[in-house]
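Just passing along the structure, written as structure tokens.
All protein chains but one are shown in place.
Moving on, here comes chain A:
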Amino acid sequence: MILQEVAQPSEGIKLVVNNVQAFYKHDSLGNGVLYITDRAVIWITTGSKGFSVSYPAIVLHAISTDVSSFPYEHVFVMVDKRKSGLELAAAELEDEESDDDEEGPGLEIRLVPDDKDALSSIYHEISVGQEENPEEDDPMFDDEEEEEMEEEEGMNGDGQMPSGQWFTAENNLCAILTEF
């Protein structure tokens, strides 16, 4: 992956983690500082080089603790290449083209913090960032529809949940009973 000139973020910073090694697939990109902001996940190594991935470009993220397939515990981030603006080096592009699918399945970035305790906070802050950055022009989440729902169900109807509120098995039963 070709590292780009990235400015150090100054606002909206949720989390800063020093000594984070980033990998593209299995190749180390070096040691750097990870910034999780309200807009993007940014990693910067020496000489202001690094990458910045905005939330809409992040397909999924996860914590991997299985060291049999990768030598370090890490936060795995799958990135949509078209949305991210990240560029691959020529040799890496050839690898990608040998793939059946022209688009490629997505870029795989692994973040390995020196401090293992940071894994869960990195995962958590990326989750929060995802919740706070939904698609801007998705007709499915049109405001008009939201308003109609509010009228139908009343402002405090259970169809309307504030951002960041998750529906889990624990709080599931009551809502289902009221709905059906």
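A few notes on this one:
Here is the rule we go by: contacts are C-beta pairs under 8 Å (C-beta built on N, C-alpha and C of every residue); 3 or more make two chains touch, one makes a residue touch a chain; residues count from 1.
FYI, contacts and distances are computed from a predicted model.
As stated in its UniProt record, the chain not included in the shown complex is "Sm domain-containing protein", which appears among "General transcription and DNA repair factor IIH subunit TFB4", "Tubulin epsilon chain", "Probable cytosolic iron-sulfur protein assembly protein CIAO1 homolog" or "Sm domain-containing protein". Not every partner is drawn; the one left out touches chain A at residues 25, 55-56, 58-66, 68-70, 76, 78, 80, 99-101, 103, 105-106, 108, 123, 126-127, 130-131, 134-135, 138, 140-141, 145-146, 149, 159, 161, 163-169, 172, 175-176, 179.
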